[in-house]
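Complex shown without one protein chain; remaining protein chains in place.
And now, subunit A:
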């Protein structure tokens, strides 16, 4: 987990050094010299903040020890930034193609009107700031081997994971790469379209790629609802008096394409329904930036959660996370990404059981056990009665 790698020798050195620094880690002293020399929590230094289209900025981050540059294009990372002394976590798609050279991470962040953290990252973070990082995660990636025909459907800052994919495809080029690519990118207008210049460039470099910019200020929102007359789609004719461009207009063969979509929740909901109605659910891949709880696992049995230190008790059903339950009971719960990646929310499980809602695995501690286990409260629900040491 350090810069000197993971070899057995490195591990032995590290263990030996820890004998001297106990109860701390060598990292805790090394950060006095360089704040990036610690793998206790993953860290990064903001190298630059470059304004992009309105209210958006591209952040370049130099990761510290322990970071492995092995992400897949389309994955996101967690960034924890301190605001008023407190770490606040958000997830952002990496736009850098996976590579070991450069050793930089690039994310593009849009300042959301109500988004405290994103606003801070776009407007308030000075180069040199140390942030915390959570390792790459997410299933929103291109498969290997690649499908024959691909549609990438994005809106707003939803373009970011797609950019990582396009850059990867661009870099690969030549044989084995993908030729039949269609990108539909929605933005209010040309000025507010992220990566407009780079998309133009890619279009010129790859004549066989089709890159469509859809400007909603002039053409209205792209219609992703199933056509009003089943079995008889009439392109360009939406319901009501204002005809809206539909996906059929822009990409008549979308049904034949494996699709990756990222954008506002409403757009993704519509897409999900459209593909489902076409019986093509498996061909649609979405990025929602939320923990995806599996259907089986999301039905834990629930139970009474006791928060030992505050002495408070709360009933929670099997779909409510320990974090949500605790917050509802007014307990100052630590939290970070709320999607199981950053481990800020971990708390000791004193006794009882909780179930990880992502994969259904159960963590159990018998009341007689002296040992406790730490669990991620943001993705765990009570599985019977349990005691959390918070």
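Methods note: contacts are C-beta pairs under 8 Å (C-beta built on N, C-alpha and C of every residue); 3 or more make two chains touch, one makes a residue touch a chain; residues count from 1.
In this text, contacts and distances are computed from a predicted model.
Student: For the chain not present in this complex, what protein name does its UniProt entry give, out of "Homoserine O-succinyltransferase", "(2Fe-2S)-binding protein", "Sugar ABC transporter permease" or "Acyl-CoA desaturase"?
Tutor: Of "Homoserine O-succinyltransferase", "(2Fe-2S)-binding protein", "Sugar ABC transporter permease" or "Acyl-CoA desaturase", the absent chain's UniProt record names it "Acyl-CoA desaturase".
Student: Applying the definition given at the start, please give the residues of subunit A touching the unseen chain.
Tutor: So the residues of subunit A touching the unseen chain are 19-24, 28-29, 32, 40-41, 80, 82, 84-88, 309, 332, 334-336, 343-344, 346-348, 368, 370, 372, 374, 389-390.
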